[in-house]
Structures are given as C-alpha cells and as structure tokens.
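First comes the structure, then the notes that go with it.
All protein chains of the complex are present and in place, except for one that has been dropped.
Entry: subunit A
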Amino acid sequence: MIRLPAALILAVLMLLGLVAGSPAYASPPDEAENDDTGLHLLREAAIAGRNRGYAGTRHVTVWGRSGAFSSVLRVRNVPGQGLFVRTEPSGPIRRVDPGSPAGSMAAPSEAMLEVLARNYRVVEAGGEHACGRPARLVRVLRADGTLAARYWLDEAGGPVLRRELLDGHGRVVHTEALLDLVLDPARRVAGPALVAGGSDVGEAPRLLSMGWRLPTALPGRLELFAVHVLPTGYLYLGYSDGLSVVSVFVQSGVLDGEQLRGWHAQQRDGHTIWMRNSAEQETIWASGGHVYTVLADAPADTVDAAVAALPHEPVPTLWNRLGRGAHRLLSWANPFG
C-alpha cells in the first residue's frame, strides 16, 4: 500500500517536470528582440542632447591597456549655442560637438545611428534608474548576442544619462555617466531635428591616385567615415562602428623612437609599436616610410585588431625611392591627374 502511492507520486512529479521543461510551455520568444526596438529611443535622446538645455556633472572612466583613467567634467548645453565642457578642477571651457568623443557622443547624427543599427542590434530593455532619475535602458548587442554597449536614457526627454561600452569579454571598458543633472523644463518642440550627417570621404579618389592606402574597413566593424589631408600635411582616417571612434593619422617620414619619451615599445608579429598609457589608447609605429598614429575610445581588443590590420612594412629601400620618383613623373605627365 505504501509502494504504490510512492511510485504514483514519482510518476506525477516526472510528468510535471517534463511539462515544465518542455519548450512548448516555455515563454514565447519576444519577436521584437530581433528588431532595433531601442533605436528610436537613442534618436530621441540624441535630439534632446542638442536641443534641450541642461547642466550637470559627468564622470568619465576609461579602462585602457594598463589601467583606468577618470575625469570629471562640468557640462552645460545651451540650445542654439552648443555644448560647453570644462574639465574639473581647473580646465578651460570648451565648446564641443555633442556627437564627438569630447561631447561623450551624446548626440550622434542620423548617419551614425544608421551605422550603429547596421553593425549591432539595438533593443530596449525596460526601465531602470540612473543619475537618480527614471531611465529607459537600451542594450546594443553584437551579432553573436554578446553585449557591446548599454545606454540609460532619461525618461523625461533628457539626454543620455549613462553610457557603457564593453569589450568582447564582457568587461566594461568605457563609462560616461551624469552624476547630477539639471534639466531645462522647457522643451523645444520646434527645435531642429537630428543632424543627418554622412561620410566625409570626398578626397579619397584623389588621395588614392596619389598612392595613399585607405582601408575602407577595419576589424571590429569599423567603417571609414572620413578621409582628408589636414592643413598640417597629415592624412586623417576616421573609423567608427556606430559606438566609438578610431582615428588614424599618417605622416611621411621615419619614426624617431628615441624621442618618444613616456612611451614603451612592444613587439607585435615581428613589428615594433609604441604605446602610451592614456585614455585614448595611443599607438605609434613606422611602416614603409610613413608614421602611423592611432587614437581611439574603442575597447582595447578592437584597437589592437585595428592596429594589426593597418600596414606594417619594413624600412623603405632604394627601390621605394625610385618607385616614388616614377610615380611622381607619371603624375606630372598625366593630364587628368
């Protein structure tokens, strides 16, 4: 009499377990997760970052290759005038673009958001709190489902309250957070829409004809968005994946490593590169008669992959000089050049 109820109870329990573990009874997948459900929230926050007045204190921490770098900024956004930033305790007041790294990428352009949506999945992840205010959390996911960034957006129509970037190992490598915020109650409904933006690669054909190498993409979904020669004679290449910026500066000549004080050399795949501990993860190396300088606010693994993908060629030889002379002669003789 005792064995039968025990076996019956066991069978009922097993049946319940099967029912509970069955996929048919699992919660249905959220189809909206496959869409960029959080993109419109980022767009609204970007508009607010330009058009709504606010003031506050922003704390920035970057975990670089060899440590963390933190800074505290006083920020004040004046619609129609711009975003003013002052580094505590005694930095000068600077007017910066809210879509630039100096502006904490608080107001990216529409083109930047399109790049973000092309490279990542942007999903809304519910309500949270940041800076003592109600916020909407937006998660930015890589194709493999890992988390690449998190945004806390002010529910009251304010700017981005907090922003985090994560590397491929899931570690937070970049944080920008408002510690306090005073939001202008007046909403500028009729304010300008989001900046359209776009690529700035108009000089690329001419530079390509001059023999410059212009990689259109780098590892880590980094896409070339800007190419131009600076008035100082340097070539600038700007790359972004929609989250961060990698800047590449190229100049002719050979690197004088002895003058690089405060930098340390490392061997990477048989090449010598110079690095310095800073928030921008600065990297310098020489390649084929050019000096490359890379600065980035991207995760270190992304920066390392980008550096490895850029040219690393030996010291130029006599043939390089003869080839350069032939190229110049051809360019002079080319009536369309």
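Simple rule for what comes next: a residue touches a chain if its C-beta (ideal position, glycine included) is under 8 Å from a C-beta of that chain, and two chains touch if they have at least 3 such contacts; residues count from 1.
The definition used in the following text is that contacts and distances are computed from a predicted model.
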Undisplayed chain, where the name is taken from the UniProt record, one of "Carbamoyltransferase", "Lactate utilization protein", "Carbohydrate ABC transporter permease" or "Putative zinc-finger domain-containing protein": "Putative zinc-finger domain-containing protein"
Which of A:80, A:198 or A:211 contacts the chain that the document leaves out: A:198
Option from A:80, A:132, A:211 or A:323 whose C-beta touches the chain left out: A:323
Contact partner of the left-out chain, one of A:66, A:81 or A:266: A:81
Residues in subunit A touching the chain absent from view: 81-82, 84, 92-97, 99-103, 108-109, 111-112, 115, 195-200, 225-226, 228, 230, 232, 234, 236, 238, 240, 245, 247, 249, 251-256, 259-260, 276, 278, 280, 282, 284, 289, 291, 293, 295-296, 316, 318, 321-326, 328-329
